[in-house]
Each structure stands twice: as C-alpha cells, then as structure tokens.
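This report refers to the structure that appears directly beneath it.
As you look at this complex, bear in mind that one protein chain is not there, while each of the others sits in place.
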Amino acid sequence: MDAVVRFRAAVCLLGRFPALAGVDLDVAPGEIVLLQGPNGAGKTTLLRACAGLVKVVDGDAEVLGVDLRADPRPVRPLVGLLGHATGLYDDLTVAENVRFWTRAGGAEEADARAAMGRLGLDGRLASVPVARLSAGQRRRTALAIVVARRPRLWLLDEPHAALDADGRDLVDALMADAVAAGATVLFASHELDRAEAVAHRSVLVAGGTATATPPVVPVG
Amino acid sequence: MAEGAVGSVLRDARLVAGKDLRLEWRTRVTVSQLLPFALLVLVLFAFALDPDRRILGEATPGLFWLAVLFSTLLAIQRAFAVETVDGVVDALRLSGLDPAGVFLGKAAGIALHLLVVEVALGVGVTVMYGTSPSGPLLLVATALAATAGLAAAGALYGVLAAGLRVRDTLLPILWLPVVAPLLIGATQAFAAAYEQASGSGWRWCGLLAAFASLYAAIGIFAFEPLLEES
Partner (left out) sequence: MTSPTSGPSAGLFAVHPDGTASHGSRVLGSVVLASTALFLVLALVSSPPDTGGADAMGELVRIMYVHVPVANACYLAFFVTAFASGMYLWKRTEGWDCLAAASAEVGVVFTALTLATGSIWGHTTWGTWWEWDPRLTSTALMFVMYLGYLALRRAIIDPVSRAKQAAILGLISFVNVPIVHYSVEWWRSLHQQPTLTRADPTIDGLKLFTLLFGIVLGVLVYAWLMLHRFRMQWAEAQVEAKGLDVALAERRAEARADGGLGGSLDAGGVRS
C-alpha cells in the first residue's frame, strides 16, 4: 500500500527561517507515529506541512498522494489538524462551532452530534460560549471537530496537553479507534511515557531534521 | 460540473454569512456600537457645519454617504477581526470551504450590517437635517448597488489588511481611494432623487452597479491567494 506520508530532504521556511532543514519521514497507512524532540525542533512545522499549511520549498513531500511542493491545497480536506490554537469562534457556543466547522468540511450534522457526544460535550456544555470554557474544554471542542470530519490522516500537536486524566485516556482511545477505522495518526508530544505506550513507533525531530526509520507493521 | 462548483460556492457563502449573522446576534456589535457611531457622525457633521438646516439639508446626500463610508470601515475591521484570532484563519484554510464562497459570505455579512446602518441613517437625516426623502425607487436601488460595491471592495481589502499588525491604519488608506467613486456616484444619485431630477441619477446608479459587479468578480478570484498569505 502507498505510504501516507513520504518526505525526503524536505525544507520549509517560516519567513526566512528554515524551520525544516531536510526532513526524511515515512508513515505507512494505519500507523500511529509519535514525533518527539526538543522545543523549537520543528515538530509543529512538520505537522502543519503535512496539513498543507506551510509550503515545502525544497526536497520531496507527498501526503496521501498529494505532491506538497506542487500545490498543497488538495491535501487539506483529507487531513484533520489539532494545533496549538483552537480555531474556534469565541462568541459562538460549542455546538455552533462544531456544527459550523463540520458542515464547512462537508460532513453531516449527525457527525457533529456524534463527535460532541464522544467528547462529552453534548450536555450542558453544548450551549456554552467558547470564551467561557477552560483550556481543556476548548481543546475537547477542537478535537470534536477533528473527529467529526473523519480525516484519513490525523495530525495532533501535543494532544494530551491541557487535558485532564480522563481527557488523555479519551485521546488515546480516539487514536486507536481512528486507526481501527482505517486512518493514520501522526502526533507530537512531550508526554513520552503515555505517548510511547500508544504509538507504534517514534521519530526524533531535532534542528529541523528528522531521520527516517523503516515503518513497523502495526501489531493487533 | 460548473453547476456543482457554483452550488458549492453559494453553499459555503451561505454558511459563512450565517455564521457572521449568528456572531452578530450573540454579540450585538452592529446594534450597540456601529449604529450609535453612525448617528454620532451625523451629529458631528452638524457641529462642524452651521446647524442652520438649509446647509445640512443641501448637503444631506453627501453627509449620509460619508457617514456610511466611515461606518463601513468599522464593519470591515470587525468582520475580519473575528477571523484573525485563535488560529481561525488556519481553520478557514483547512476547512474545505471554497475561498470564493468565504469572500461572498463575508461580503454579504458586511452588506447586511451596512443596510441596517443605512436605514438608521436615513431616519437620522430625515429627522435631524429636516430633509424629506423622495424618489424612493432610485434611493433604494442606489443604496443596494452602493452597499454591494462597498461590501465587495471591503471584503477584498479587508482580507489583505487582516493579517498585518498595522491593519487598522493601513485599511483606510487602501480602501477609501478605491470607494471614492462610490461616494461620488451615490451622492449624485441621492441628490438627483431628492431633487426629483432622476434622469442622471439612474446613470450614476448604473455606475455603482458596474463597480459592484467588478469588485465581486475581482474578489472571487483574488480572495484565495490573499487568504493564503494572511
């Protein structure tokens, strides 16, 4: 089967700064891959590049069959990115946000409701404006949007951060369910104990580079 | 094939405009801030000019549209301020929404807010400047055409300025020269309507409609690259 992510010596610039200075990465379908590395290593940029948000200016980069150097835009509807910023409208309620972003992605309202239920947002919280939520609750809302869109590639930037213990277990369960349903997960984390337990393998990102490790066929 | 593309653009435009209207419903920024601002501008004009009603009455069309123009600046800034926080602009790019649809939706939202302001200003000038409206068909047609042009140019320049730190001072000098022809045309059309000399008024109205169409077309194509760079 074709690789979901295939980067060879990929270079990404943020302004004039080379955030990625030559990344090699392979991710096979159905894998859960952990990106680890020090702060400023380029993990966030790598995830955003896979989402088609950052232009790859040198090397080869292919995600889900889309050549990111030619035109990264076609990859965007196929991926789900959970970034550091929430991407939510503060003055709208949780339900209104999830519904808007789900419908924007072409999914149905039923998907939105199901996702909110999965993330524990369908009770009292559904009609609370996002501005009044805690950081963890906002993260859950953003995660609900990713879940509702059912992307083929999940890109999660420190998904465990800001969540309580229940939330973190939920994230692990969601990642496992996604892979069971045929998706692939690439996530960055500093919580190495929990992350390495759920990931099939990990990749070290440092100084804008990542070295390729051969994909391991997932067990179970 | 083209049918589906147009359909999805309109669907996305409806989604975005609906979201903006829902935001307005929650925050009531137009009602509680934009309307008072517009009426305040009318009062300030009276302070600046001799409140002798004759002068204000003669200048009503121009003062009305000047007040609309300044209110539009605020409306544009508000429309894009909500999109540039918390990573929302990234979410917009990832969302799968057609950028042309986002453009039309934002422009429609701005236009609807403007129409509310214009109704209030219409009442304001009638009461405060003592003019009585006439030629209603021309007035309404002009207002619709000018509003469409203001909103289309506003959405285009709004997204250009949105991603910059200096957006609040850059937007006025970029956008105001562009819509100066609208100020001229709408004022002349309104003046013609008030004087019941509608002939030339309809020609100005035609200019406004052409301007609105041009900027709608430019916005449909230029919004996507500008959104990418925001």
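Just so it is clear, A and B label the chains in written order, and each chain counts residues from 1 on its own.
Definition applied: contacts are C-beta pairs under 8 Å (C-beta built on N, C-alpha and C of every residue); 3 or more make two chains touch, one makes a residue touch a chain.
All values derive from a computational prediction rather than experimental measurement.
Visitor: In the complete complex, the non-displayed chain touches which residues of subunit A?
Guide: 11, 13, 15-18, 21-22, 34, 36-38, 41, 192, 196, 199-204, 206-209, 213-214, 216
Visitor: Go through subunit B and note every residue touching the omitted chain.
Guide: So the residues of subunit B touching the unseen chain are 156, 160, 164-166, 170, 173-174, 176-178, 180-181, 184-185, 188, 207, 211, 214, 218, 222, 225-226, 229.
Keep in mind that, in the parts below, only the chains that are shown with their structure count from here on.
Visitor: Rounded to a whole Å, what is the gap between the Cα centroids of subunit A and subunit B?
Guide: From the centre of subunit A to the centre of subunit B is 38 Å.
Visitor: What residues of subunit B sit close enough to touch subunit A in their complex?
Guide: 12, 15, 19, 22-23, 26-27, 82, 85-88, 90-91, 93-97
Visitor: Going by the contact rule set out above, which residues of subunit A touch subunit B in the complex?
Guide: My answer: residues 51-53, 76-77, 79, 81, 83-92, 96, 100-101, 103-106, 129.
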